[in-house]
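In this view, the complex is presented without one of its protein chains, the others remaining in place.
Take a look at chain A:
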């Protein structure tokens, strides 16, 4: 790549000005401060991570730096970018816009919505250069856009430039957003959770690309994320933010191995899915004092109440609670051409597995692997095209509605997004009691009285660790982690034998994630549940599950005991998944 804008930039390692200088930045709503008196610098070519959980003020910081704060927030302090000594705070929209995209640029979290759906991507990249006049005309800008698309590793850049966003995958769109950000060779690149919405293998590629790009161009990088492992693999220095205040900062190696602040220690402990306390539970921020950094303890190795998983091969067929044989599912897409027939999509291509009573069965796969389709079939929400599936001795394919009621009694689901999966107008007590209104859901088959229902609900509320008065409140009064507890209570209130959890912790902060995973593990033991746990996150599955099935393009490419598969994966796809998953252990062990 040839850097036309600043031919000398790459050769001067330390310029006379930093890429970003923030001092005394305070951002507040009418009621309270979101960011308090924040001060930090990023030198040219330096990579700095800003870590925090939701509500820590990290995204607000990135918006303040970019001059993109909403009108409802007020900011004070000083932010300067690159060689321009104007203060971004209070600069005014017209002046700030001149800096944005030229001196500083940003990559956002959600690539699926970050591009204008009505314009070709090449034009959206070219627009960046036309706004700031770095290319003389549209034709030149569009030629340069194709070069930039080559730089960010998009295949067939000339054709891709003519594509609309919906024709590209998430990873490809994020590369386009990165090309937009790099178009004018900014001195500062702000990335706000740029890979959170991507699959791990794609995440690895995009992170590598960001790293290479900023090093080559000596761009300062402000990398904002909740994921400590990602920061560990991307940045040199890290700021840990909690409730609007930076509680700790320093080089990654030091912070990850010798954290000074209890909050940092708590985050590290909660992120480390390989470490457990003496009771075999994940560390949370509250219990992090006992966390010993870098000590590997495999939870599966010492689970106290481990069911007879090793003994299972003795009677492989009798105990199977779920048995799927050669499941296939085809979807027919709409016709797109007059000459060719309607295309079909093979969501599942011959999937077979068995889940025994008491097992914790993990299903791992990236988007498009077919895990959601499998889950829908398993829970009776969809029918397979061919193959058979039996759950607790009942054949699901071809089952009628009445038969499925029997299934719902035995199998309940916890969904991914706790913000969207609860009816906002129902009280928590009503939400949890709802499955009890359906007589078929009850083991005895008899609807219980109002009083008994209230008692069952109260018991579940207690079991998932929510305060007793929760039943009177509404979903919006709870945090994400608490809502996921509510979902779990709803799923367990009619005492199913199988609990299906579909990415139940992927929308949660790390410290909350550890709590919910501990809760799930406890409840599985207490209620003798069989757990089917679907996730894209290998670390979580590794911690929680005895057996795992790895899915790719509608097939199970590998399945077996979790530990065996992680220690010695036989399929290349499993290997690439494990390699692509960032861990903080990796960073700690480099020290």
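Everything that follows uses one rule, which is that contacts are C-beta pairs under 8 Å (C-beta built on N, C-alpha and C of every residue); 3 or more make two chains touch, one makes a residue touch a chain; residues count from 1.
The criterion applied here is as follows: contacts and distances are computed from a predicted model.
Asker: Just go with whichever of "Rod shape determining protein RodA", "ABC transporter permease", "Peptidase, M16 family" or "Protein ImuB" UniProt uses as the name of the absent chain.
Answerer: "ABC transporter permease"
Asker: Which of these, A:50, A:89, A:102 or A:246, touches the one chain of the complex that we don't see?
Answerer: The single option touching the absent chain is A:102.
Asker: Out of A:54, A:116 or A:477, point to the residue that touches the absent chain in the complete complex.
Answerer: Of the listed residues, the one touching the omitted chain is A:116.
Asker: Would you write out the residues of chain A that touch the absent chain, in ascending order?
Answerer: Listed in rising order, the touching residues are 66, 68, 71, 93-94, 97-102, 105-106, 108, 110, 113-119, 127-128, 131-132, 164, 166, 177, 180-181, 183, 334-338.
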